[in-house]
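With one protein chain held back, the other chains of the complex are shown just where they sit.
For reference, chains read A and B in written order, and residue numbers begin at 1 within each chain.
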Amino acid sequence: MTLHRAPWFWAWVAAFAAFLATWSMSAGGGGGAALAVAALTFGSFSVLTGLGQMLVITMGPGNTDLSIPATMTLAGTLSLKLMGGMDGGAVTVLAGLLSALLIGMGVGIANFALIRLLRIPPIIATLSASFLYQSLAIWSNRGLRIKPPPALAEFTTGRDLLGVPNLAWVALAISMGFWVLLNLSGFGRRVSAIGQNARAARLAGVPVARVSAATYVICAMMAALTGFLLACFSGGAALNMGAEFLLMSIAVTVIGGSSIAGGNSNVPGIWAGALFMYLIVSMLNSYGLGAGVRLLSTGVIIIAIVAVASGRKAKP
Amino acid sequence: MVSGDTEAGARAAPVVMLEGASKSFGALKAMDHVDLHVSPGESLGLVGHNGAGKSTLVNLITGLFAPSAGRVSYPGASDHRMAGIRAISQEGTLCPNLTVLENLQVVQRDLNGWGWRRVAARRIRTALDAVFPGHRIRPDMLVADMSLAESQMVEIAIGFAEGPIPARLVVLDEPTSSLDAQVSAQLLAHIRRFCAAGGAAIFISHMLGEVFAVADRIVVMRDGRIIADRPTSGFSRQGLVDAMGHVADDRNQPGPTAQARNLGDTVLRTPEGIEARRGEIVGLAGLAGHGQAEALARFYLSQGSDWRSTARPSAVFVAGDRRRDGVMPVWSIRRNLTLAALETLTRHGLIDRAAETAIGTDWQKRIGIRTPDMGNPILSLSGGNQQKVLFARALATSAPVVVMDDPMRGVDIGTKTEVYDMIRHEAAQGRTFLWYSTEMDEILNCDRVFVFRDGAISAELEGPRITEENILAASFEFGDAA
Partner (left out) sequence: MRLINPRLALPILSLAILIVAVFWLQPRAMSYVGINLLFNLAVPIALATVAQMIIIMVNDIDLSMGAFVSLVACITAAILPGNPALGVLMLLGCVLAYAALGALIEARQLPAIVVTLGMSFVWGGAAVLILPSPGGTSPVWLTAIMKAKPPLVPMAIIASLLIAGVAHLLIMRSAFGVRLRALGGNARAVSRAGRSTVRLRAMAYAVAGCFAVLAGMALVGLTTSGDANIALRYTLLSIAGVILGGGEFTGGRVSPIGAVIGALTLTLAGSFLSFLRLSPDWQIGAQGAILILVLAARLLVRQAEKRT
């Protein structure tokens, strides 16, 4: 496959162009390196949530997880609360991480139960459930902003290897894992089959229910992990910490070249999408444009890309 | 233009005329140089087996698509709608969330403004009373709450209802499939009245008694051509059945390989009564849409699971509607082929690429998939070759039972021959095939045949009794209309 035909190629071109545009706009302050670091840091969070969302979206039309922000908040809040009561050593870190992942697993199972047992469309199921998760987070927060253990705070804000943020390394490692999962494993094949034609997949012996359950659980676990890391990075869990990640997770998936109709996932593209989105936003910021224009342009870009790239008049 | 008999009707200008009309779908020629005209007052019965071209003819007349060659014209009108052509199909053109009179509004453009409901109610009530006297359908009933029979009655009534453009030709495709005998009789009587008053009708049915009762002229189609077109009095029932088949050709010898194999014990038995022995090729025959595909799907789904996957499935499925049930359009040929055998190709969760390539290459040779590279996208293949891939997908598993949903429909003869050889070879090795086919030739080559009619098995044929006559006889209902 020639390079410029790869689905993620144009996303990377766009990201690079955005980088140049923003760099030339930014007034001093460390120049390109600082911009790259910021892009990689914030992009990592988008990538992590985007990977999970991409997995769900790949399963076909109607599959979207709208509970990602609430799951992030819940996991971030509860895991930090747990760690706040411990000594701050290696066990604390492990406990926090495990608790976040377990919360993610629980959320994923709950989401899928609503979808499967109560036959609720995934969008409604995850949307309604997200309100419950949010309430749970609010209730357990009690207003105090608990700080993360210093070791985690340092790790998530640090750049110990080659000047690249640690978070980016983590996101990169996980991305590679997803790449292997989606492209080299039987599970990935089954997800893609279901996304292209769920009925044909079932007729070919694919265990549709089992695979669907797994994707929702993985997506929720990724959201929980992101919440955990974001809370440690920001010095505490805030109740609206996940707000922008709903649209962001969908956007980076679509911009990166995965098909919104399912069946086709693209891991490198997600990185390009994440970096592009961050750079666009910060470019708009550096133009001195307020939040209004930023929100508006973000929305317009998403819709334009979806309308052009993903729309289909007739299936050939 | 009111006429009391066919001759007088024929003098008036025809409602629709086909001149040399042909229709092809890709390589498939569904209709071949058909000349037909239907005049006011004529009641035309249209009969033929699967693939004869009946649906294509009807779709051309009702304007669903245009002919690939030749002409379809409506003397005195610009298109099918202005000509007063009404189509009543089995396809479900009602909106279940609307009431009966609201459904009328969807098709009739002049129902607008104040008091439209009264007008619509009157029209549909009149139509229902005219066609089905004694019915209990109210215009304000919701379609979703009605039985299948009632919604079919509504569709028929809408077809005959008074509207901005009067009905001049009504095309009915198996209209009595969901109606009981008494209601069917009412419909037939109405069609006769309608034609006596100057309307025209085309009537398709597998119930030959109905065709003889309602039609004054019968058209027999076969292989996309009209092979007989005469007044009803010129046909006998047996003669009609003979005309539909190839009795004149020498095709009713049982396949030579059918006797040569040793068949094993019974390996499956479905609730409908289908049975198969090990190594047997069992055919499901009968007119399309009489329950065969549903019986197959029920059996196959009962053998699998939504939650578990296995390396040793007990049954495997070959799709006929490859776009709906088979092909993964984004994938390569190789990936499509190995999908059902995925469980055997994974070691520790990862796919063994070498093994996968080996399977692809092996089956490419065995079944003859014409492509330079199995890594090419599957949509680069011709239809026939895509079908071969779906076959290979099933055969590449170890499943002892292969369920096939009319997979050779529309496939070229070269591909078919190759696949038939493959099937016979596999059967000789002990694989059992459950084969729903709408092609007489394929059915004639089975070891055992179950003929379906109206959702149930109407005949079970074995060995020398598998002949076209017997199958046609069992597919059509000879009984008199009530």
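Just so it is clear, a contact is a pair of C-beta atoms (placed from the backbone, for glycine too) under 8 Å apart; a residue touches a chain by one contact, two chains touch by 3 or more.
Fair warning: this is a prediction, and the values are worked out from it, not measured in the lab.
Enquirer: Which listed residue, B:140, B:180 or B:421, touches the chain dropped from view?
Expert: Of the listed residues, the one touching the omitted chain is B:140.
Enquirer: So which of A:90, A:176 or A:296 would be touching the chain we can't see?
Expert: If we include the chain that is not displayed, A:296 is the one touching it.
Enquirer: Of A:21, A:82, A:102 or A:120, which sits in contact with the chain we cannot see?
Expert: Touches the omitted chain: A:120.
Enquirer: If I consider the whole complex, including the chain that's not displayed, which of B:42, B:102, B:356 or B:439 touches that chain?
Expert: B:102
Enquirer: Could you pull out which residues of subunit B are in touch with the chain that's been left out?
Expert: Answer for subunit B: residues 81, 92-98, 102-103, 105-107, 109, 111-113, 116-117, 140, 144 touch the chain left out.
Enquirer: For subunit A, which residues reach the chain that was dropped from this view?
Expert: 61-62, 64, 66, 114, 118-121, 123-125, 127-136, 138-139, 246-247, 250-251, 254, 260-261, 290-300, 302-303, 306-307, 310-313
In the analysis below, only the chains that are shown with their structure count from here on.
Enquirer: For the complex, give me every residue of subunit A touching subunit B.
Expert: Residues 180, 184-187, 189-190, 192-193, 196-197, 199-210, 259, 263-264, 315-316.
Enquirer: For subunit B, which residues are in contact with subunit A within the complex?
Expert: On the subunit B side, the touching residues are 300-301, 304-310, 313, 316-317, 319, 323-331, 335, 339-340, 342-343, 345-346, 349-351, 379, 393, 397.
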